[in-house]
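Heads up, one of the protein chains got dropped from this complex, but the rest are sitting where they should.
Showing subunit A:
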Amino acid sequence: MRPFTFTQAQNVDTAVREVSSDGAKFIAGGTNLLDLMKIDVMQPSHLVDITQIALDTIEETEAGGLRLGALVKNADTAYHELVETRYPLLSHAILAGATAQLRNMATDGGNLLQRTRCYYFYDTHTPCNKREPGSGCSAIKGYNRDLAILGTSEHCIATHPSDMCVALAALEATVHVTGKSGERAIPFADFHRLPGDTPHLDSNLQPDEIITSIELPAQGFARNYTYLKLRDRASYAFALVSVAAALELEGNTVKEARIALGGVAHKPWRVPEAEALLQGQTASRENFQKVAEAYLQGAQGFGHNNFKIELAKRAIVRALEKATKMEATA
């Protein structure tokens, strides 16, 4: 690892001030940043430890939702009583990711900002526009089995690897951040970016901004939900395709449907127009198939990952079926 200087911030203001210096980065759980620093993909010259800041609690909001402090550990979030009972979709998504050891260290803020798992991004001997803007994309014509099929650009076809974020997209969370120019709230759908011609930017967070909390709205879809993660082995692997499905049902009629896909794009993928196709309709396989087709419209494979298009469609149908049946057994 390259040498760096290190300070510990005791509050948000100090953290924001200290990270403003050139080449400085926050460190929380360290599970993504240190991994990437060891192989020279990330090279901060200064680290600001934010784990001493009191952003490590989960609190109820006046709006009937929950506020997850940015420094709450992924494991503590997933096993928190209010998350388990009101937002089981989020619990399941978090527990589908990484390992017990990693979830005990990883924080909720860090999870949002984990970087892609594209093999070429990790290999400093190959061109990669995300790692080194303008150098080219090795994946488009290379080995791209794990990479994106939706929202790609000619500059980058990377995916966002988080499971937690797929659930947060379906639940329509809000990300609260503080920077030099004050606080702002970013709707989850606007937090991550598509690659476009700036693939080096994963999110719309500014370099001097710190995530302080993630807010969940009151509606948790605790009756009919599923997090379906399809991967090469049953545990401890990143998703090829994942689906967070949440339904509000009245009898067998869909009042509201939320679907977010993971492993297919540079950000958790939502298509509100396709979700709306289910509104007021019967929760049936036939209707789910229509939604799945609409969700994957415009999807493009790059050779090794063509199978993901069909896989994603089937995953959507299966996730919606699982989410529907749940109530019958509850």
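The working rule: contacts are C-beta pairs under 8 Å (C-beta built on N, C-alpha and C of every residue); 3 or more make two chains touch, one makes a residue touch a chain; residues count from 1.
Following the convention adopted for this analysis, contacts and distances are computed from a predicted model.
According to its UniProt record, the chain left out of view corresponds to "2Fe-2S iron-sulfur cluster binding domain-containing protein" among "Phosphate transport system permease protein PstA", "NADH-quinone oxidoreductase subunit C", "Mn/Zn ABC transporter ATPase" or "2Fe-2S iron-sulfur cluster binding domain-containing protein". In the complete assembly, the contact with the undisplayed chain comes from A:Leu47, out of A:Ala9, A:Leu47, A:Val83 or A:Leu277. Contact with the undisplayed chain is limited, among A:Asn11, A:Ser135 or A:Ser235, to A:Ser235.
Listed residues A:Arg2, A:Lys141 or A:Lys255: the one in touch with the omitted chain is A:Arg2.
The omitted chain makes contact with subunit A at the following residues, 1-6, 22-23, 27, 29-31, 34-35, 37-40, 43, 45-47, 49, 51, 75, 79, 98-102, 104-105, 234-236.
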